[in-house]
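Omission of a single protein chain aside, the complex is shown with its protein chains in their original locations.
Entry: chain A
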Amino acid sequence: MNQRSSNLLDEALGLDEVIEPWPLRGQVVAIEDQVETSGSFVLHHLLKRSLSPNSSNVTIFIAFSQPFSHYDRILRKLGCNLVSQRDNSRFFFFDMLKLQCPDGDEGITPEGGLIALYGKIHKTISALPEISWKNVSIIIDDLSLMEVAANGSSDYVLDFLHYCRTLTSEFDCSLITLNHEDIYSSEDRPTFFIQMEYLADILIKAEPLATGLATDVHGQLTVSNKGRNKVSNFHFKVKENVVECFYPGRS
């Protein structure tokens, strides 16, 4: 059933047993995907887990990619109501679709825009009751679009990520990001990407199967958990209301 089929992914992340206090606190989780295989479903799954009724987790979602309605519909099918979570102050949605930082002409520099965003996050967390500080997740969808919003100044984006990293130590938050690996693998100096991989405590890679596309298996996930010194690899199939994970050859 629901609990059982996501178990491989939850197991690899440490989410299969107790989720209160939030097992990913203080950790940076980086999800990587490609054009052929999207990793957004991992993001949705983590969002659902973090907003589970069994936990008191608060999630701040920074959306560069899709509007609220998109996530609302998807999470609803997964069994999570974002609107009521938002009303109950467990879910904060920052719509960054229109954020654009031009090169300083209009007074908003790329650096300035991102600093303002960081300030907003910090303020939101500080406004929470202190008891919730240990259970905050910050989710960013996705980093490549943050670079575009910053007009290509990936240094500022890296700085922003480092600031967020300080949040993971100051408030014990977890930081979950999505990025597209195939953009950087074609670059000469993929500094930004390598830095991100270095920062991450848990790396989740969504890739197509070596044999190509299939209707029964949508791809493979490789989860590298540095803290537990464990690497897991398994296949997945994404459905509307669940993600099925299984070892190759089984279903």
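Heads up, the rule we're going with is that a residue touches a chain if its C-beta (ideal position, glycine included) is under 8 Å from a C-beta of that chain, and two chains touch if they have at least 3 such contacts; residues count from 1.
Here, contacts and distances are computed from a predicted model.
Student: Of the candidate names "AP complex subunit sigma", "Methyltransferase type 11 domain-containing protein", "Elongator complex protein 4" or "aspartate transaminase", which one corresponds to the UniProt protein name of the undepicted chain?
Tutor: "Elongator complex protein 4"
Student: Per the definition of touch given earlier, which of A:Val83, A:Ala116, A:Ile194 or A:Val231 contacts the omitted chain?
Tutor: A:Val83
Student: Using the touch definition up top, pick the residue from A:Ile115, A:Leu128, A:Leu158 or A:Ile183 that touches the left-out chain.
Tutor: From the options A:Ile115, A:Leu128, A:Leu158 or A:Ile183, the contact with the absent chain belongs to A:Ile183.
Student: What is the set of chain A residues that contact the non-displayed chain in the whole complex?
Tutor: Here the touching residues of chain A are 35-38, 40-41, 44, 66-67, 69-70, 73-74, 76-77, 79-81, 83-84, 87, 97-98, 100, 103, 144-145, 148-149, 151-152, 180, 182-184, 186-187, 213-215, 218, 238-240.
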